[in-house]
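One protein chain omitted, others in place.
Just so it is clear, A and B label the chains in written order, and each chain counts residues from 1 on its own.
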Amino acid sequence: MKYVLPLTHPLLQTVDVSVKLSGLQILDNVSIGVPEGVVTGLIGPNGAGKTTVFNVMSGFVKPDAGVVRYEGRRLEHIHPHHLTRMGISRTLQGVGLFPSLTALDNVMMGASSKARAGIVAQALAMPWVDRERSRLREQAIAVMTELGVEGEADRFPSELPYPIQKRVALARALVSDPKVLLMDEPAGGIGAADMKDLERLIRSWVPERTVLLVEHHMELVMEVCDLIWVLDAGKVIAAGTPEQVRNDPAVLAAYLGDEGA
Amino acid sequence: MHKLMMLPGSRLVQHAAIALAIWVALTRLNQSVDPLLSYYLALVGMYATAMFGMTILVGLSGQVSLGNGALMAVGGYAFALTSLNWKTVPILGLPWNAVWSVVFAGIFGILVGLVIGGLAARLKGPYLAGLTLGVAVGVPAIANRFPGLFGGENGLMLTVPYPQGGYDASAVDTGPADTGADAIPTEAPDLPTEQAPIGGESLAPSDLLTVDDLGGAVSSAAPSVAPSDLITPDDLMGATGAPIASMPAEPSALASAGTDLGSTASGGVDAGSVDVSAVGGLILEQWQATLSITMACIMGFVALNLVRSRQGRTWQAVRDDSIAAAVSGINPSRSKVSAFVVSSLFAALAGAVFAQLLTYVGPGAYGLGLSLSLLVGIVLGGRASLLGAIIGAVLLVWLPVVVDRLSADRGWPEPVTNNAPNLLYGLLVVLVVLLAPGGITGTIRQSLAPVLRRRD
Partner (left out) sequence: MTTFIDYLLGGVSSGAIIALMALAIVLIWRSTRVVNFAQVGQAMFTTYVALTVRDATGNWIIALLAAIAAGAVLGLVVHWLVIRPVKRVDTSGAIIATFGVLISLQALAGMLWGGDTRGYAPPVSNDGIQLAGRIWPFSWYDVLVIGVTIALVIGLTLLFTRTNIGLAMRASAFNPEVARLSGVRVSRSLAYGWILAGMVGAIAGVLVAPTSQVSPNSFDILLVFAFTAAVIGGLDSLVGAVTFGIGTGLVISLVSGYSDSSNAPVVALVLLALNLLLKPDGVFGHHHSRAV
């Protein structure tokens, strides 16, 4: 049984994607659409394959069958590092900051696709390298200010509390000014106050940005999402508005006894 | 390093000022010390140049490579072959001089670095180390394969274009040293002849190239063929102690030429005033040191720019977490290859300087020992720091000297003296990895961290 919503033109979608890893069927004919300008949720019990969907969308995992479409075009041979240039940004499950770079440098790394100065120009410290640097730095500071972490710019990730690290990681994803934001468990390990902030933030991005959110905290998902896909054991088992999903018996069955719910 | 950011002006100005200040200080030092110290200074400059590249490759990019000694060989041979064989610059048709040889050494370094780096970027830790180990052993062996071109085991002799910087092709001794070691002048008046000579029969007992190997004044041909089906390192390393040891210092063999690296490097020394022992105020070792210091300062400037640029952070980011780097829009493979190519350029230029310090290129000089030396130096000094590279370079030159002095005082037997530096290096490397992975600079920085906040 496959759920297909009447989405006319999803900005980003997987079409009949199947993935096998180490002989296991991780994703089985998964078709998920992410409409433009709304917040879409992707939920499911642990190990359902949510992160793998992100990996397929961002080119880390090549699907054995099916395709990914973005802005109506088929994405073939996508490399993960091409994504930000195409306007797609992704946060990683956990934190994924660079431990030996300061928070500011971490955030500036997120703007890599905007940097133009080549290695020779940098090796010779050409003046325009300095100028580009200050420009990127200002942008990074601006995003960090938006997330309330500008005061931690010179700290290393290991010196920061976990919720702050997650904000810095979010700033790194935002600094490329993405059209689409793929967020893998942004609320993992953060407290209630931070969760409220996150909720506000996510809502403030739409409709300029499009968001695909993987999250275990149901209150957040139900509050923030316009549309939800439910994945279980590599298959889409339900989709719809928060209201519809909440009352779907298949979803209840999938989550029954699962501590992730 | 922390206060630098407070200085006014662009990075170009800041970094150039640092490099220039160091250059001036070292040039002064070079002119006021005795020739032996000048020679040590030259070695430090050469090691530092190569190890700046190691800082980038091993430290920032996290690729443990043993191939950089071989890449120095590429630079050394490119320098030697172009200066021995080319009279004019191809296509441009300009008269040849050593600056061009250095340029070509750099170009060859970049090309070979691209090939090896392209392969290496796909490899993780131990595979990379093993492959580059193969390169370290295999590339010098290539010299043996083509004795006509590379001079085989005996290598190629060069004349130092001292004093006027006579890098004029016609004046360079054109014959490969196929006559063997006999042709090499064994007089080395300004070198430490009292140091334990390492001759042909008692091969360099160690794998690392020490100052002893370079300073030993007696030369004799090494036995070349070992009667076995496995190649023994004798075949590869046999030449270490022998031909390198000599320092032809006869001004008669030297050229007279116009403007070039020589006069530029020595800060506009008057080319006309030729003297046997001191030309333009510079004796041979001082001139060699000037060359080496100049190269080290120029490349130190480049390295400083890179390390403190976005590229430097990109290398670190990929090393820390290549997946997070890719998600940030960085191409991890390209980042790794670029680190390899940059470090190859540094190695090749250092190799060209080394060729001029030894006035010789040969497989023995650029063997596995040299690669290991670079790794030791960078680990001890501090893997991810340019200052660490400099400290490491000083250690590589200074430690054997100290051991020698101790040995002379205490009357240690020769095998102990010869091997003590390497034993120390080996044990220190293990200890540093276990107890202070940041090396000397890393440890100092760590203990100062609460005081100084790194700002950029």
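The rule is short, and it goes like this: a residue touches a chain if its C-beta (ideal position, glycine included) is under 8 Å from a C-beta of that chain, and two chains touch if they have at least 3 such contacts.
These numbers were taken from a predicted model, which means no experiment stands behind them.
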Self-check item: Residue among A:Val17, A:Val34 or A:Val61 that touches the chain left out of view
Solution: A:Val61
Practice problem: Would you mind spotting which of B:Ile298, B:Val429 or B:Ile444 touches the chain that isn't drawn? | Solution: B:Val429
Practice problem: Spell out, residue by residue, where the missing chain touches chain B. | Solution: 58, 62, 64, 66, 119, 122-127, 129-131, 133-135, 137-138, 141-142, 144-145, 201-208, 226, 228-237, 322-323, 368, 372, 375-376, 379, 383, 415-416, 418-423, 425-430, 433-434, 437
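We take it that only the chains that are shown with their structure count from here on.
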Quiz item: Per the centroid of Cα atoms for each chain, what is the distance between chain A and chain B, given in Å?
Solution: 47
Exercise. Enumerate the contact residues on chain A facing chain B in the complex.
Key: 58, 60, 79-81, 83-85, 89-92, 96-102, 104-105, 108-113, 115, 117, 119, 122-127, 129-130, 133, 136, 154, 172-173, 176
Quiz item: Tell me, which parts of chain B touch chain A in their complex?
Solution: 10-12, 15-16, 302, 305-306, 309-311, 313-314, 316-317, 319-321, 323-332, 338, 342, 384, 453-456
